[in-house]
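One chain of protein is taken out of this complex; the other chains stay put.
And now, chain A:
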Amino acid sequence: MKKIYLHPLPVRIWHWINALGFIILIITGAQIRFAENMGIMSFETAVDVHSWLGFILLANYFIWLLYYLFTGKLFKIYIPPFWRPVEFIKNSIRQAKYYGYGIMVGDKNPHHPTPEHKFNPMQQISYLMIMVLLIPLQIITGLMLWDPQLFSSIISLIGGIQIATLIHTGLWIFFSAFIIVHFYLATLGHTPMAHIKAMFTGYEEEHEEH
């Protein structure tokens, strides 16, 4: 069994802060939205926690962004090879087939992560969308709701506070579902805890079979 250093420290710090933050933001988001039915905390506390965490994750996002920008890995890891579209699509289908069928019948995972190619094609496209589009969008719309007056010009640019709310709530719904699936997918290593351990240690164990 060989070990690959897949998750550098800044990425691991970012990941776990993000993970914890996401969960609490989802819950406090629900508390704000369902104030009449949920009693985890008061409306005011939920808003306070939500606001604090929003800013923590905003800062956290920059840890991720700056790390990947300065190391130059952003392009390699996150950008799919759009210049080889056919190969990328083929690889994506092969990966989807693996999760949908191969994994059941004991096929080998077609993707072998390396520090330069950490993600399989499906992860690559998903994380690119999440990190470059959805999280910034959630942060920006979150800021709009945090102080609608301060960000009024951006609010009117996107078509009003209702649109900002729609995006923010829509992404809250998406991330709520995503985080469950993400956690499940994290258990699909060669052992259920393999990927999770790797996210703590940084080292992903490449099974000899692979």
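Descriptive notes on the structure:
In this text, a residue touches a chain if its C-beta (ideal position, glycine included) is under 8 Å from a C-beta of that chain, and two chains touch if they have at least 3 such contacts; residues count from 1.
In this section, contacts and distances are computed from a predicted model.
The chain absent from the displayed complex carries the UniProt protein name "Cytochrome c family protein, putative", chosen from "Hydrogenase maturation factor", "NADH-quinone oxidoreductase subunit N", "Cytochrome c family protein, putative" or "DNA-directed DNA polymerase".
Screening A:Ile27, A:Val47 or A:Ile196 for touch with the missing chain picks out A:Val47.
Touch with the chain that is not drawn comes from one residue among A:Ser92, A:Gln123, A:Thr169 or A:Thr201, which is A:Thr169. The missing chain lies against chain A, touching residues 30, 32-36, 42-44, 47-48, 51-52, 55, 99, 103-106, 145-150, 155-156, 159-163, 165-166, 169-170, 172-174, 176-181, 183-184.
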